[in-house]
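The complex appears here without one of its protein chains, the remainder shown in place.
Per-chain numbering from 1; labels A, B and C assigned in written order.
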Amino acid sequence: MTDTRIRIAGVELKNPVMTASGTFGSGEEYSEFVDLNQLGAVVTKGVADVPWPGNPTPRIAEVYGGMLNAIGLQNPGIEVFCERDIPFLRKYDTKIVVNVCGHAPEEYLRVVERLAEEKIDLMEINISCPNVNANFLAFGQEPACVEQLTAQIKKIARQPIIMKLTPNVTDITEVARAAEAGGADAVSLINTLTGMKIDVQRRTFALANKTGGMSGPAVKPVAVRMVYQVAQAVEIPIIGMGGIVTAEDALEFILAGASAVSVGTANFFRPEATLEVVRGIEEYMEKNGVKHIQELIGAVR
Amino acid sequence: MTDTRIRIAGVELKNPVMTASGTFGSGEEYSEFVDLNQLGAVVTKGVADVPWPGNPTPRIAEVYGGMLNAIGLQNPGIEVFCERDIPFLRKYDTKIVVNVCGHAPEEYLRVVERLAEEKIDLMEINISCPNVNANFLAFGQEPACVEQLTAQIKKIARQPIIMKLTPNVTDITEVARAAEAGGADAVSLINTLTGMKIDVQRRTFALANKTGGMSGPAVKPVAVRMVYQVAQAVEIPIIGMGGIVTAEDALEFILAGASAVSVGTANFFRPEATLEVVRGIEEYMEKNGVKHIQELIGAVR
Amino acid sequence: MGRCKIAKSRPGEKNMSTKKMETCKIVSQEKIGNGIYSMWLQTEEIAGLASAGQFVSVYSRDGSRLLPRPISICEIDKERGCLRLVYRVAGKGTLEFSRLHAGISLKVMGPLGNGFPLEEARGRRVLLIGGGIGIPPMLETAKQLEAEKILVMGYKDELFLEEDLRGQGKLYVATEDGSAGTRGNVLDAIREHELKAEIIFACGPSPMLKALKEYAAQEKIVCWISMEERMACGIGACLGCVCQSKDIDSHSHVHNKRVCKDGPVFLSTEVEL
Partner (left out) sequence: MGRCKIAKSRPGEKNMSTKKMETCKIVSQEKIGNGIYSMWLQTEEIAGLASAGQFVSVYSRDGSRLLPRPISICEIDKERGCLRLVYRVAGKGTLEFSRLHAGISLKVMGPLGNGFPLEEARGRRVLLIGGGIGIPPMLETAKQLEAEKILVMGYKDELFLEEDLRGQGKLYVATEDGSAGTRGNVLDAIREHELKAEIIFACGPSPMLKALKEYAAQEKIVCWISMEERMACGIGACLGCVCQSKDIDSHSHVHNKRVCKDGPVFLSTEVEL
């Protein structure tokens, strides 16, 4: 018998497989394809203090082995979210991770405060969305800002927090250490790589926003590398993501040092991808005589 | 009639299509497939002051839509290179760009000095190979170092120099500006993105070097984005590369602001890719009534 | 909110468990025009669940292209469980599809979105309007609609599907080059023939939909239009495919509606074009 349970900041997940924020809504749409009870956790689409309209369309462009998105964090705001999405998810036997976004620290803090009363398990703080600010440097790219924001959030947060890191940096270990220093309970990585596509026939950008966040199988090698680097740099648990489609992909992240993984873009072309990953990890463990998933975390050094 | 000639630092290329360093040897192997006379320029594999043995194998791993390499800049040293490779290339009516590598400024300077006597057209300075140093930060990631090295090289170089930038940075415009400030005649980008692959069956790294440089179609959106960013930041010409396989790919880079392009990994699976790109650009220009390629450079803003 | 009720009665929204991901064998593949192909797919359940105006997500067999190609349902053969898709080669994905022959399988998800509200139009005088590659969904819509049907189809030059459409009602054609029917667009044909209706169902390029929206407002008739947008999930989860809505949408709480889930068929008055 294999034991796939893992713990993140005291929260026990039945398995290490989560959804990646923004690729799974709040679970409702995919509940037609996936029994949410079988997932380690559902991570919701980023939510802000007030409704955000997001970016103009086209928001989506296909690229080789992946996609670009510039949704621009459209969301209905924390009030609707608490009234509609949390009750929906609470019907299932899975952990709830609420992804939080904002333009400025105050906005994050308002959401975190509002969530204090809610029965959710973890919060994931998205400090890395490259689509919101017109300037290319987001504050998730500055270690000092990250440490400060983390500390501010920790002060008021009732649930453990995961800081979600951007890969668009020279040294991701610096940012991860800053999050740890600020008191983060865990880090998750990677968010999307900033990319661009040009439509040569129309001589325009493929996305109205010019740049977009790249995700999907094409980004996996960068993501695995960063998870490995961060695993050597911090003590807190890591949630790995970026291009996971199969159990083998997920295991790469786990062997590199991730305690849990998120499946994102794969949901769009394999709606049952999350469940396939859950089952595939179990099969791998059985085949290789791995009793507890813990034996695999960071096993390749 | 279309005019595909471009100029880089006073050197006229018959068309904007070059080979990417390290993917084309010194042209000999591919001369079976490609008439080198039809290329804008051949960029050679990186050469150092003395022979380098490179990294242990496996040096190559396939990833989704691309590959990782950790060749580790194996090269026969500048003396053999000058005696064997330059004379070979001088038989052809194409421009010669010598890619230069080193562990430290003195090593670069020795190569640049030795090349002063040689009949080559341009030098491309690789300050971005992530495979040489054990520590993850190479000095191509530090703007101050880049400016200083560029200035040192410019002082002794007889040929114009292209500084080749790494994409593994938070803000590539900073590094590009540093190269420009140091006196670079052009910049080329992107070198490879640092990635990692884990063999989950054997529980080892796929590459002996653990990490490797990612290239191929999978990296193109990041490369196009960076070329666009740099085009808004500097005045010197840009040579764009990263995942170019077809003329359409090359045109994305040109429309984003590149004056020339390099075809790398594509040579490995389409040995005639460079020529197909040359022809495809001409066809696009004819079809769209573009008289001079200059009209396309940076045309999408 | 009136609209909401109408929407609720639209096909595809009744039951939560109506979307399937299937591997479908190609039954036939035929070139029916310059760059236009007609493909029949054998489905397990999708055809049985599908209704007119809905679409399916078709996935490329090549791993370099991961996102779905949304293609409208052109015909439904419920008995055999088959779907007909008519598509134009627009890029690499549709080019790939066009090269596949009978017997090869494709991954297909569907049926997706809300089709045309046939009940709304029953027994009335309806203008069914298609433009370019927006023509295919109008065929099944025409077939299922029990009403007085006037079909107006706009082409660039070469006609396609006009044989199939002719049997479904009075057919008017417009071509940009004047090679058949009215020279011009569908509105030119409507004006030339002084066509009148109580309700419009339309699918086609944005400029056409925009013109129809204005026309319907002038004529004070109800107009349902089928919209297009780039998609990733196709089921309402990613917020990639939104169009702007006139009012704050009840799901998004902003002025955005998801084409894939809230559409692709919208009332012309509820969206901005």
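Throughout what follows, contacts are C-beta pairs under 8 Å (C-beta built on N, C-alpha and C of every residue); 3 or more make two chains touch, one makes a residue touch a chain.
These figures come from a predicted structure and were not determined experimentally.
The chain not shown here is in contact, across the full complex, with A, B, C.
Taking the complete complex into account, B:M67 is the one of B:I8, B:L36 or B:M67 that touches the chain left out. The chain not shown here is touched by just one of C:S28, C:S64, C:Q144 or C:S250, and that residue is C:S64. Contact residues of chain B toward the unshown chain are 22-25, 29-33, 45, 51-54, 57-62, 64-67, 69, 71, 74, 76-77, 80, 216-217, 265, 267-269, 271-272.
Contact between chain A and the unshown chain involves residues 64-65, 217. Where chain C meets the omitted chain, the residues involved are 61-65.
Just so we're on the same page, only the chains that are shown with their structure count from here on.
The chain with its Cα centroid farthest from the Cα centroid of chain B is C. Comparing each chain's Cα centroid with the centroid of every protein Cα atom identifies chain A as the most central.
One finds 34 Å separating the Cα centroids of chain A and chain B.
Centre-to-centre spacing of chain B and chain C amounts to 47 Å, using the average Cα coordinate of each chain. Between chain A and chain C, the centres computed from C-alpha atoms are 35 Å apart.
Contact of a single residue of chain B with at least two other chains is seen at positions 64-65, 217. Within chain C, contacts with two or more other chains are made by residues 63-64.
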